[in-house]
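Just one protein chain is left out here, and the rest sit where they should.
Right, subunit A next:
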């Protein structure tokens, strides 16, 4: 295959991307999957370097579907992978006059130009169809001590374990609201870590009851079994699992030395006098996930605010088409809903892409659609249940930061700094305007870490609706890349600056 002109370019080799790639390739599409990681699997199906021996982190029954999909994708002759490769810009797409792409199944016009940066430098890919499945990352929750070494997201702790066979620390406190905490805690225990405590902020009877309630939901047996197995592991190891308990702050000088936790009420407000200190060297937080929409928004795909589904999520129709012609989205970009739902949305997109590319007859498409729709319904029910019970209480989390708490980790902007700017500039009502005045969001992470907290801060201080405040505008390159690589890509974009010796990095 000429990899610069695939039928379908998939950005992201996680559950959604792999499912779509296999579905489209099965019907004859030539598919290229680009991903930043060294191996396919995304965040959830990470595997270590084969040169680093040890048990397979995906050996648990809950990962059986993932293992099967990884094997199918790797074996399919119609699928190529480009790893260590970042897609940083999508160019030459036009918004349809009515703001929506063509209806499902419509043949795709000439595709977009997609700029990637990988081991070979910058390349411009010309797929006929583009599927964005960039996934999600842990919701960053700024609170005192969150910039200390040893303070990680639970996803980061899991990535170290699954992808690198590395324990993040010796004695670990996990806190948050998402069931991933249970799964990660059990994996850590099995790997030999001392998990000091798992703290859920929700006001629930007990995680076991929660999971029993979930058991009533059909079509999600593997997921429920995974949760129960994790609970059993934690109980056997004597790990305390608390509900109604919130992490207030982390303490330490050069490294995390303790976590301060407190009982909370229904609105996640600490009960006075209930704070206690747990000695530990590592803290991980897991309050849910933020869809990684920056590339899609840079391309021009419309997004809307959906707090329980992760924040800004992409507009999409039933066939996973975005608001732009020839761009589809699947998985967490369309609303955070877990790996199983991501697989289902990936299959759904793969079918529509296959038909739109003229590879899949309508009759075949419709026949294959039925089981996929059943899968979407089942996984969607589970996602809705989790949205309902595990969504972050944004006001409660916002209240954890004091004026000295770092909001923007890259530019070292504090909550107090932003509040002062707001006081000095009444009428500031968009995230971009605050970015220009404070520099929050201008660092290398380009607002991924401070964006959600800044939105909440602005919303609470000004009363302006989140939809009006908006997300930071996403511009290429959506992740930093070397200027010399960018210079070689001058035909990818007219916004690139001419090559100079100005510096090693553009932001």
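Side notes on the structure shown:
The rule is short, and it goes like this: contacts are C-beta pairs under 8 Å (C-beta built on N, C-alpha and C of every residue); 3 or more make two chains touch, one makes a residue touch a chain; residues count from 1.
Following the convention adopted for this analysis, contacts and distances are computed from a predicted model.
One chain of the complex is hidden; its UniProt record names it "(2Fe-2S)-binding protein", one of "Permease", "Cytochrome", "Aspartate carbamoyltransferase" or "(2Fe-2S)-binding protein". Of the candidate positions A:7, A:123 or A:138, contact with the unshown chain belongs to A:138.
One of A:149, A:240 or A:371 touches the chain omitted from the figure, and that residue is A:149. Across A:36, A:432 or A:461, the single residue that touches the chain missing here is A:36. Checked against the full complex, the one of A:12, A:163, A:176 or A:354 touching the unshown chain is A:163. The omitted chain makes contact with subunit A at the following residues, 36-38, 43, 48-49, 51-54, 84, 137-138, 140, 146-153, 155-160, 163-170, 191-192, 254-255, 292, 409-410, 412, 443-445, 448-449, 480, 482, 504-505.
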